[in-house]
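Here's the structure, in structure tokens; my notes come after.
Only one protein chain is missing; all other protein chains are in place.
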Amino acid sequence: MDFSNRDVVSIRDFGKEDILHVLDQAGKAMPVARGERRSDVLEGKILANLFFEPSTRTRLSFETAMLRLGGSVIGFADASGTSVAKGETLADTVRMADSYADAIVLRHPMEGAAKLAADFSSKPVINAGDGAGQHPTQTLLDLFTIKMEKGEIADNNIVLVGDLKYGRTVHSLTYALSLFGANITCVAPPTLQMPPEIVSHLKGVGGRFNQSESLESVIPGADVLYVTRIQKERFPDPEEYRKVEHAYRIDNALLANAKRSLIVMHPLPRVNEIAPEVDSGPYARYFKQAFYGVPIRMAILSLILGKGEM
Amino acid sequence: MDFSNRDVVSIRDFGKEDILHVLDQAGKAMPVARGERRSDVLEGKILANLFFEPSTRTRLSFETAMLRLGGSVIGFADASGTSVAKGETLADTVRMADSYADAIVLRHPMEGAAKLAADFSSKPVINAGDGAGQHPTQTLLDLFTIKMEKGEIADNNIVLVGDLKYGRTVHSLTYALSLFGANITCVAPPTLQMPPEIVSHLKGVGGRFNQSESLESVIPGADVLYVTRIQKERFPDPEEYRKVEHAYRIDNALLANAKRSLIVMHPLPRVNEIAPEVDSGPYARYFKQAFYGVPIRMAILSLILGKGEM
Partner (left out) sequence: MDFSNRDVVSIRDFGKEDILHVLDQAGKAMPVARGERRSDVLEGKILANLFFEPSTRTRLSFETAMLRLGGSVIGFADASGTSVAKGETLADTVRMADSYADAIVLRHPMEGAAKLAADFSSKPVINAGDGAGQHPTQTLLDLFTIKMEKGEIADNNIVLVGDLKYGRTVHSLTYALSLFGANITCVAPPTLQMPPEIVSHLKGVGGRFNQSESLESVIPGADVLYVTRIQKERFPDPEEYRKVEHAYRIDNALLANAKRSLIVMHPLPRVNEIAPEVDSGPYARYFKQAFYGVPIRMAILSLILGKGEM
């Protein structure tokens, strides 16, 4: 795949080789991401960060990625101070950014927004989350975390836990993991399990897949525990929420039966899903995972806007 | 006129030669604005963007202009997160920016704010819109658009349509066009026509000027159609608004009788004034016009803060 000037709308546009190429590039970006080495491969380039809903982590890691490569950033952190408030369409806002920047990062509450933006922009558009849709650089950083922390993606037992029905992150990740032959176990209350279409896709490509309601029973076999937030609003009955909240909370007691090599991931922000006592233990990788967002975004930006050098 | 360190408060401070000098400089800025050539003529310079009300297009085009010339930007995008919320006067906020930056761009809801800011600041102040007052860089980019797209400003038949009473943009543009000997036709409902003082100024300087209520009748002779937004809030009777909204909506049917060389402009954001079908037709120049904001602002910034090199 030629990355030069291409849009990054969905992880489904990436084949296995494409993903490996990005992860490889992210590996090369590591010393620059840590600030140990300087790079100016994007000097003179401007990135427009259009965040129609707030996402501090995603926004700031794109900014750091761009700055550490010598580029600069314009944009907005939420829609309140924009012409959208005056009734402007997304297409017109995107055309504006197209005039002022060399690439566009878009975060938008509406599914399909990134595809629409890519259609209206002559510059590359990177989807940084469009509602229930896609967030491909999150998936790439999740894969990069597994690769860096476990050595390989293939053959790991990966447990996804939490809200698997509405959680955009886990849908994309499931798709990508299926390319690499990981074993996936989905743990969720019945009302929040992985949507049937994703399950059947996974089985269709020969993915090894299980479902469970019990987190405790799958912990001993897990290599990667990927935790997501369960939102109270999803439950009509608050009592139901409280049960689930408790059952899927990760703490040291739960992890007592885990393999020594287990890693715990979370796309963050977290609220109560992971007890703070886990932070300083041997399993926590969620803060490192957040850091890996920088080299992944440097990889994407350098491949799209630069000559692939780092 | 010596541009070095001067304020840009009103287009009325510019004579015809001054405007031509800015447009000429903007022409030289074009390759830098498009990102084809790098410039560092403002390296080390800091611009303070003080936006007391949101204006995404103006703010971001000033940022891109500054960044593409090697400078950098500080500031705020709306007044909510500023010391104004704690009761600070505009004069004190401006003095702060004066301490921290090499030039100030001010957007403020109050007419006369830019003049006041210029009085209190030792650094150059650029008015980016002060209520019903002035927005000189908008006027300059409008003129630059006409020059670039039509070759000359003089002798064009320029039709202004929409809210000509409250529309700040068209008042300043009318003044500037009169310097260049363009023919101006104002199309608006009677309650939103061009204010008498502007009309009499125009006639006083020998301007060729007409008024009309019918957009259809003036389209065939138009070289430039400059559309502005009509705000619903201006009409006591919603029924009246609906009539006007429909009568002054630009679509392909209306443009069927236009010259092949007509260009359609709009300061943006638009809401419903121009049908999306016009965007992909031969007449639309409003997105290009938004882009021309970058070279114009580069021209202004380089003349004020730099040595006029590009």
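Chains: A and B, in written order; residue numbering restarts at 1 for each.
The definition used in the following text is that a residue touches a chain if its C-beta (ideal position, glycine included) is under 8 Å from a C-beta of that chain, and two chains touch if they have at least 3 such contacts.
Remember, predicted model here, so these are calculated numbers, not experimental data.
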Contact partner of the left-out chain, one of B:I19, B:A33, B:L60 or B:A101: B:A101
Residues from chain A at the interface with the omitted partner, ascending: 35, 38, 51, 54-57, 60-61, 63-64, 67-68, 72, 77-78, 268-271, 276, 287, 290-291, 293-294
Interface residues of chain B (partner: the chain not displayed): 43-46, 48, 72, 74-76, 80-83, 85-88, 91-93, 95-97, 99-102
